[in-house]
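In this view, the complex is presented without one of its protein chains, the others remaining in place.
Let's turn to chain A:
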Amino acid sequence: MVAIPTHLLHSAATLDNDEVRRIRNDFPILHQQVNGRDLVYLDSGATSQNPLSVIEAEQEFYEQRNSAVHRGAHYLAVEATESFEAARETVAAFIGARSDELVWTSNATEALNLLSYSFLNASLPGAPAESAPFALRDGDEIVVTEMEHHANLIPWQQLAMRTGATLRYIPVDDAGALDLEEAARIIGPRTRVLAFTHASNVLGTITPVASLVDLARAQNTLVVLDACQSAPHMPLDVKALDVDFAVLSGHKMLAPTGIGALYGKAAHLNAMPPFLTGGSMITTVTMEKAAFLPAPQRFEAGTQRISQAIALASAANYLTETGMARIHEWETVLGQRLVSGLSALPGIRVLGPAAGEERIGLAAFDVDGVHAHDVGQYLDDRGIAVRVGHHCAQPLHRRLGLTATTRASTYLYNTTDDVDALLEAVAGVRSYFRV
């Protein structure tokens, strides 16, 4: 019998507080005091923190290999280009894509705007014939959901406004669940684009992707998946999900700001008109016109975010080594602890699924009689960082009869102690504000 090394046995096991405390040692920022208390960081849904390996990957690039990519024949240019393209392979593999199907963007917002503007360009007079499948016109429909982040709503509003297409949305019920019967009625032969979030940044729900993709596949509909809250927190395979496009933001998955990605099926990307144009995305240029490279370079005009892409690959490696299934499992534990603990407190209304129902590791809640901004201030005084406001989802808040909520969101570096610190603090909010 072959003995399995202890560290391998350990890495396969479920995450627990002891393992998470070891993980925390990789994150320098977590080891500080805020307002005289140990920092409790519960705002990873907004932006996550960076492990030292990611910070060092970016620093190492600037110290050893900094140069512009895809140009120049010197040593550093070659090193930078190879690192940049290796990073693309790593991040593509992380989401189950091929590297020529992964376009670097600044963030998910830019990736969604890239799609929206590319489709707009396809809709303009004189657009190349191959881009016809992406053209929208009067009578066409774009469908989103009522729970979308503004980033996956406003680019589609703008596209509809400019092309004459109609924007429709799949409603949510009082508990925040998508109305799939209504979805089946809304998605029809006119539906050209269906864009929805994989996991809600407010409700914590996981969208039934397969059901929606089935509805889209019955029509001639392009499916766009906002994976901002799923790619960092659970295993993601865009091929298995069979979506046409997916977007993510690096800063929500242990990487720096300024880097994100668009996944698109190669046949789509190579037929779509470019969004930004300029250097690095062309083949032949005359004073009158230009021909464009295939994807992904087709969508990467100008000098790219090189160190950030390399840092994002380093982050993807960190997550893969830790194990996405383990991370998802642990955050499910934290999410359930959040929702059951918060729901048990008087005057607290948790948005989204009840305790025991599926949710990712976050919970947004309303404190009766106390505005979210005041809740956040009270928690900050105790060293607890949360997000307050509408979380870039005003229509969803309006649907649920609220203007602002408080959101605690966890990641692989949060212990159950972090959740308990939040619960204890929230329990004192209403009495502090004399409610």
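As a convention for this text, a contact is a pair of C-beta atoms (placed from the backbone, for glycine too) under 8 Å apart; a residue touches a chain by one contact, two chains touch by 3 or more; residues count from 1.
To be clear about the criterion, contacts and distances are computed from a predicted model.
J.: Of the candidate names "2-oxoacid:ferredoxin oxidoreductase, alpha subunit", "Carnitine transport ATP-binding protein OpuCA", "YibE/F-like protein" or "Nitrogen fixation protein NifU", which one corresponds to the UniProt protein name of the undepicted chain?
T.: "Nitrogen fixation protein NifU"
J.: Of the residues listed, A:137, A:217 or A:373, which one is in contact with the missing chain?
T.: A:373
J.: Taking the full complex into account, find the residue in A:47, A:106, A:394 or A:416 that is in contact with the omitted chain.
T.: Answer from the full complex: A:394 touches the omitted chain.
J.: Take the complete complex as the reference. Which residues in chain A touch the chain that isn't displayed?
T.: 370-374, 377-378, 381, 388-390, 394, 397, 403-404, 432-434
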